[in-house]
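The structure that follows is given in the form of structure tokens.
The other protein chains are all here in position, but one chain of the complex has been omitted.
So that you can tell them apart, the chains are marked A, B and C in the order they are listed, and the count of residues begins at 1 in each.
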Amino acid sequence: MQRIDNFKSIIDRYEIIFFDAFGVLKNYEGLVPGIERTFEYLEKQGKEYYIVTNDASRSPAELAASYHKKGLTVIDPERIISSGMLTKEYLDLKVKDGIVAFLGTPESAHYIDNNGRHTLPVSEVTATNIDKVNALVFMDDEGFNWFEDINKAVNILRKRPIPAIVANTDYAYPLTANDIAVAIGGIANMVESIVGKEFIRFGKPDSQMFMFAYDMIRERRAISKKDIVMVGDTLFTDIMGGNKFGLDTVLVLSGNTLPGDAESNIHSTGIVPTYICHNAVVEDGGFGF
Amino acid sequence: MQRIDNFKSIIDRYEIIFFDAFGVLKNYEGLVPGIERTFEYLEKQGKEYYIVTNDASRSPAELAASYHKKGLTVIDPERIISSGMLTKEYLDLKVKDGIVAFLGTPESAHYIDNNGRHTLPVSEVTATNIDKVNALVFMDDEGFNWFEDINKAVNILRKRPIPAIVANTDYAYPLTANDIAVAIGGIANMVESIVGKEFIRFGKPDSQMFMFAYDMIRERRAISKKDIVMVGDTLFTDIMGGNKFGLDTVLVLSGNTLPGDAESNIHSTGIVPTYICHNAVVEDGGFGF
Amino acid sequence: MQRIDNFKSIIDRYEIIFFDAFGVLKNYEGLVPGIERTFEYLEKQGKEYYIVTNDASRSPAELAASYHKKGLTVIDPERIISSGMLTKEYLDLKVKDGIVAFLGTPESAHYIDNNGRHTLPVSEVTATNIDKVNALVFMDDEGFNWFEDINKAVNILRKRPIPAIVANTDYAYPLTANDIAVAIGGIANMVESIVGKEFIRFGKPDSQMFMFAYDMIRERRAISKKDIVMVGDTLFTDIMGGNKFGLDTVLVLSGNTLPGDAESNIHSTGIVPTYICHNAVVEDGGFGF
Partner (left out) sequence: MQRIDNFKSIIDRYEIIFFDAFGVLKNYEGLVPGIERTFEYLEKQGKEYYIVTNDASRSPAELAASYHKKGLTVIDPERIISSGMLTKEYLDLKVKDGIVAFLGTPESAHYIDNNGRHTLPVSEVTATNIDKVNALVFMDDEGFNWFEDINKAVNILRKRPIPAIVANTDYAYPLTANDIAVAIGGIANMVESIVGKEFIRFGKPDSQMFMFAYDMIRERRAISKKDIVMVGDTLFTDIMGGNKFGLDTVLVLSGNTLPGDAESNIHSTGIVPTYICHNAVVEDGGFGF
């Protein structure tokens, strides 16, 4: 039997907490019950916290607004680090002009737009403008016609020697208690194997996600990796990525990893969290599970 | 410089010729010019021939009819061995009753139907009939709504411990001179990596395709593998599969393998054809290139 | 709870039984206790049986002798189908002369020798004879210096456009109750990814293994796939391969698949055996649980 740790006593030992979003703060039904108490406690104790999420479907402002609507009003846009933000940073540094073609919703593309460069749905790439396409971004699994636009993306990448960027590395995401949906990361893998090129991927477990958050903090104050703990529900992304970056990690059992599977999954993958907790909820009486 | 062999002098040395279809007999524009002379020559010489194709989109009868319409009237349905026929044989042996859900056109599914068992588009699988689904077959990339039905296929396979069969292993196929399209084999790979199960694949380079043809011949007469030559345009499927089965092989440069790339592709893949010819056309004057 | 079938009642329903070797007939300690009764029963009932094994380390005669030494004197060399035999058939058809370089023991290579062609350990390939090397075969994980000869094999394959054949597709094999050893199939995969070529693999789950056995039987008498059952301990090789070839399959829990894992492994892989039995032993009283 594995040991279950007390979540409150863990966060007492760190100055900064990184949270994954889905499976930790919310699930397909809404907020994880009681999670607002965790943020009350963090505020009261003066702990710094960030949401580090493989979600490029919306801007941080829209992501924060969606927490507010669910009742978690404390979440600021500045607290949210998404793989979409890394995509934007990459484009700002490397693709100064021309068209960035994308697969995804208009919302997902809007915030990667900038002055010299503009975003265009793959469906609107034509023989006339294809020569101005300087990057293709896989943003979100919704907002386009899969049959038409996946085939079109394949042919754009065969014709143009441009980078292909995957703004969300997840293969699938939970839709309901029983069903999952193919995520844009899964579609990007299929296209990559067909065109035979190397795509650029942003999102956990890649270190660049953690580095982006780490850099944001260090712009304001000195900090060590020892002072940060990453809380996630998925061994392969949250725990693997946090471990590799040198952070302590908490696996919570409120999402992708079922309580009965945690021990055998850890043994079979070799991905070992520093702690295991039932969830990321700080209990009223201070009993964290 | 690589040596180019004379196609006519090659087929003179074998009793039985296996042809790939796309890139050898036909391309996106229609028949390969002059290919009808090859079949006239084969008929005159009393050579036996078969079309061995990763095409599960239609029955052999419909495939033969499509050659007739293009002007190659000599092709009999009995001469066509498709990966769809292996799928049918598998289902007949292993899935005796219930529903076979499929992704593809109605035509692609019709000929795998039988008495005890019936085929149903994935779109028509419901909470009511899902428990009767005993196999899921990836037949063709057309005839269904990609977004709806690929996601549905993922969830059927997560819920039911049933075999998933891929009736065409190709990842992509040529659509025009410049464009390709994602084939059902590419979609199947994406679904397989998401659900984490082992799919059953039929089609070259797998030996079972060649064995199926070889068995059909041996039902009528004794033959050795040394008497058969496989003609194809793709190193990875036609030549790899033919070689592994123990056949001599001819790479033709009228399809996937461009004349300028043949030598370097052979060296880099290690897939070595017995012969290389410009195409599979027997020239009038008997000069095969 | 999964249903456990009676092994004796299963074999009563088939004319021909295919057995995997390791984990079914023997393990690291010797014969599976009681397995000799199974063969007595098969002989008494006039059932035909074959051992279908991914073992290219020795010839069928030597493999049979090793069963005799263990006390299973009924096993004839003609009853043994090994991936090494497919390798020999391939070489006989496709590599008529020159040198076949190999990684493995002298015993593993001896029986793929023939008149026009001879086998040579990779360690004995030199600048003088490398141009005569017409194939490289991965036979066995023993009999060579890993550091010297794996590196040498890599460089032979980079210099010569020749087929590389893997005579045993297994990645690893059990050595003791607690330890495994890297098999030649694992080494071959590493070399393949480094040289970037496509290797030819023989061994379950590939259909060619089953076809080879099926052909041997049909040389003597008419038979249908429905009359054959494959018995194995490994879902990915024995059961996957048997299913795909169209055979009914029995998973036994005396080897790679632990009794407590069978159900979840079947569900997670989607590889579904027709039957599950504790082992391949026919009990004295006829109760074969």
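In this section, contacts are C-beta pairs under 8 Å (C-beta built on N, C-alpha and C of every residue); 3 or more make two chains touch, one makes a residue touch a chain.
Every value quoted in this text rests on a predicted model; they were computed, and no experiment measured them.
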{"item": "Chains in view that touch the one left out, judged over the entire complex", "value": "A, C"}
{"item": "Identified contact with the non-displayed chain, of A:138, A:171 or A:245", "value": "A:245"}
{"item": "Touching the absent chain when the full complex is considered, from C:61, C:172 or C:258", "value": "C:172"}
{"item": "Sole contact to the chain not displayed, among C:150, C:165 or C:235", "value": "C:150"}
{"item": "Sole contact to the chain not displayed, among A:47, A:70, A:132 or A:197", "value": "A:197"}
{"item": "Chain C residues that touch the omitted chain in the full complex", "value": "145-147, 150-151, 154-155, 158-159, 171-172, 178-182, 186-187, 189-191, 193-194"}
{"item": "Residues in chain A touching the chain absent from view", "value": "89-90, 93-94, 157, 161-164, 195-200, 206-208, 211, 225-226, 236, 240, 243-247, 266-272"}
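Everything that follows uses one rule, which is that only the chains that are shown with their structure count from here on.
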{"item": "Chain contact graph, described as a line, ring, star, complete graph or other shape", "value": "line"}
{"item": "Same or different residue numbers at the chain A/chain B copy interface, by half rule", "value": "same"}
{"item": "Remotest chain, chain C as reference, centres from CA atoms", "value": "A"}
{"item": "Length of the line joining the C-alpha centres of chain A and chain C, rounded to whole Å", "value": "44"}
{"item": "Centre distance in Å when chain B and chain C are each reduced to the mean of their C-alpha atoms", "value": "28"}
{"item": "Chain C residues counted as touching two or more neighbouring chains", "value": "none"}
